[in-house]
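As you look at this complex, bear in mind that one protein chain is not there, while each of the others sits in place.
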Amino acid sequence: MNVFHDDIISVLNLKNFYRGGFFVKKVLVVLMVALAVLSMAKIKIQFWHAMGGWRIDLIKSMAEEFMKLHPDIEVDVQYTGSYHDTLNKLIAAVKAGNPPHIVQIYDIGTQVMIDGGIAVPIQDLIDKDKSFDLGKFMPQVLNYYRVNGKLYSMPFNSSNPILYYNKTLFKKAGLDPNKPPRTFEELLEYAKKLTVKDANGNTIQYGITWPLHSWFFEQFMAVQNAPLVNNNNGRTGRPTKAVFDNEAGRRFFRLWYELTKNGWMINTKKEDWDEANQYFISQKAAMLITSTSDVAYIAKLAKQHGFELGTAFLPRPKNAKSGGVVIGGASLWIIGGHPQKEIQAAWEFVKFLTTTKMQIEWHTKTGYFPVRKDAVETLMNEGYYAKHPNMLTALLQLLLSVQNYNTNGAVIGAFPEVRQIIEDAVEKMLNGEMSPEDALAWAQKEATKAIQEYNEVYAY
Amino acid sequence: MSRKIIPYILLIPTFLIIIIFIYWPAVYSFKLSFYRISPFGNRMIFVGIRNFKNLFHDPDYITALKITAIYVSVSVALTIFASFFIALLLNMKVPGTPVYKALLFIPYAISPAISGTLWSFLLNPVVGHVNYFMSKFFGLRVEWLTTKPYALYAIIIASVWKVMPFDIIFYLAGVQNVPDDLLEASTLDGASTWTRIWKIIFPLLSPITFYLVIMNIISFMFSSFAIVDVMTRGGPGNYTTTMIYKLYLDAFAFQKTGIASAESVILFIIMTIVTIAYFYFGERRVHYQ
Partner (left out) sequence: MRRSTRRKINVILAEIALILITMVASMPLFLAVSISFQTPKEVFSYPPKLFPKSLYLHNYASAFDLVPLARLILNSTIMAVAITLGKLVTGLLSGYAYANFEFKGKNISFATLFATLFLPAETVMIVPLFLIMRKFGWVNTYWALTVPFMASATNTFLFRQHFKSIPKELEDAARIDGATPMQFLIKILLPLSKSMIGGAAIINFVYAWNMYLWPLIVTMEDNMKTVQIGVKMLIDAEAVNNWGVIMAGTIVVLIPTVVMFLVLQNMFVKSLVRSGMKG
């Protein structure tokens, strides 16, 4: 302290100043320390995500790990509710002028985000960053998020649906627990056999359940290699109409209708994933179709509830064209309008979340796919999948999927509304208000209306 | 300070809030209802009254209007009659009345969201008690929240349960004001209890009934949002999608700001009619009394 004080005095004393380099050196040291302290001032970035429940803690711990590696960056992690809510909140925050740096947006929000023009395309950051190799990523995942040849956001959590089944109940019903249904026809047959009624004729066990969600319709369309909208599923131009009222769509609607009408399937309310899981876990339903993202959790609960769990690919209509599944889930968007330093920090964090190590952690703890090939390879070599065959099901299903516009997934601006319309149609059909054919035709008409309404603002 | 200025100062806080947070939004929604606006608000085009035209040609919106009308009128009727009846019972001051009162009033303090949660559980097909008792006593099992028409019944049950205490409180206060000799006299006349109730007491309480009908309409039109959101999410199909739920979906799920504003305007007009009716008929009734 005193020394420093003296130095200031000595600055005034030119004689001293010229006398030697000692003082100059000291000033330099002080300057450097000051610079270091200044640059140590943490760069704060905000990250909004939609991964509820126990995943909140998982994401927090991942962020903490990042901060340990990058002590100069502070990541403020916020769980902002469902995918819907998160998009909503982003829009509000953008208008209010305080958007987060990174936000997790669901797959179907991609077009809305691009139209909003508020994001820094990931592609631009990748092009500038020589250390980053996109070649390590799974092409199936990249194909979904690449629109018009440009990668706008970083794939993060990807999943698709698989068939879960209760081997214990299979055995009870006299079915081979190692032969899950492979076709729609078999699915109907199995569901019938797995349905149990009590003396009063009330169903105490249903053959199958899945959440009443349009996602399953979308997936089963891809499974049959059929598009949802025109312009190559919206991938070669803004779609102008829905095109799912065809044999593929009808097959799936009819399947759903048959299962429900015969009392072999129990349905949930709209988009109620938990309810479907609950039917399956409480053994009220013997089969479940849902996202792979719950594999780890369901496997744990199955063990707790004392039944053996099996998983299988989605069944297909016997004679249908073979397609594949669409990558679902969400991706990470970097929002512009922040200082370059913060954008860079956000990019570092996004890169970190997609490192092999993090992707392995994410994959094995949740059931979402790793978005990188080398994560899969590492796990293969470690023999992970031999021990966790249920994890492998989804992965194989994805790897065996044909890659084309139909399986890359539709790009629709009005996707949230189209989903709602498809769900309404399904509910109308299940309640006997419309035949499967009418419901599908109605949904196509309404979806087209929604798409055109959305496009209207962009027509000028 | 002069007595002339003081009242204006006293009114400033109230009017600041009313004007900024009620009148301004009202005018704003009229303006926005003539536009089509992109989700992020970066595109905005003037469409005149097309948003309204589209709404009235949209079968979904028509359904929402119908469902709202049915849901509100059935719920109001049920609440009014059940509450009136319960208030009469409570007014008999049988032993234990304070306990019944306390228990019956509790749902007033409970939110619609919680009412929806409680009834979602009770009506849950797997773990709920209602289905268990129904199947035990009537051999009946119902998917309450996902099938027609039970989903509507379910939200009506949860709504009526929540709103009833409000009405009971008012009726009870009203019945207590009915002169005893009026009640006694009619008994001596040999008029049956039933006639006495419907011919004398109910008409006497008509100003209260009128007030309650208006208040209940508002509760069911708006607070019902939480119940629908928690219990059915507007399903099955759009079977329980009320106007306010539709407004929420269009505004905050589908980001159709212009169309949602048009829906706001329609709700605004409906509520203005209700207010005028309340003012007009309410005044008249009081004069008759």
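Letters are used for the chains, namely A and B, taken in the order the chains are written, and counting of residues starts over at 1 for each.
Assume a residue touches a chain if its C-beta (ideal position, glycine included) is under 8 Å from a C-beta of that chain, and two chains touch if they have at least 3 such contacts.
Everything numeric in this text was worked out from a predicted model, so none of it was measured.
Trainee: Of the listed residues B:F34, B:F170 or B:Y239, which contacts the missing chain in the full complex?
Mentor: Checking each option in B:F34, B:F170 or B:Y239, the one touching the absent chain turns out to be B:F170.
Trainee: Just name the one of B:V47, B:L122 or B:I155 that touches the chain not displayed here.
Mentor: Answering carefully, the residue with contact to the hidden chain is B:L122.
Trainee: Where the complex has a chain not shown, which of B:L55, B:I80, B:L205 or B:L247 is the residue touching it?
Mentor: The missing chain is touched by B:L247.
Trainee: What does the interface between chain B and the hidden chain look like in terms of residue numbers?
Mentor: Within chain B, the residues that touch the unshown chain are 1, 3-4, 6-8, 10-11, 13-18, 20-26, 28-29, 32, 86, 89-90, 92, 94-97, 99-115, 117-122, 124, 126-129, 132, 136, 161, 164, 166, 169-170, 173, 187, 193, 208, 211-212, 214-215, 218, 222-223, 225-226, 229-230, 244, 247-248, 251-252, 257, 260-261, 264, 267-268, 271-272, 274-275, 278-279, 282, 286.
Trainee: Which residue numbers on chain A touch the omitted chain?
Mentor: 48, 52-54, 78-82, 88-89, 92-93, 95-98, 273-275, 277-278, 281-282, 294, 297-298, 301
We take it that only the chains that are shown with their structure count from here on.
Trainee: Let me have the rounded angstrom distance from the C-alpha centre of chain A over to the C-alpha centre of chain B, please.
Mentor: 39
Trainee: Using the touch rule from the top, collect the residues of chain B that touch chain A in their complex.
Mentor: Checking each residue of chain B against chain A gives 36-45, 54, 60, 125-127, 135, 139, 141, 143, 145-148, 231-239, 249, 252-256.
Trainee: Can you list the residues on chain A that touch chain B in the complex?
Mentor: My answer: residues 84, 87-88, 91, 94-95, 112, 115-118, 200-203, 212, 266-272, 278-279, 282, 284, 414, 416-417, 420, 423-425, 427-428, 430-431, 433, 446, 450, 453, 456-458, 460.
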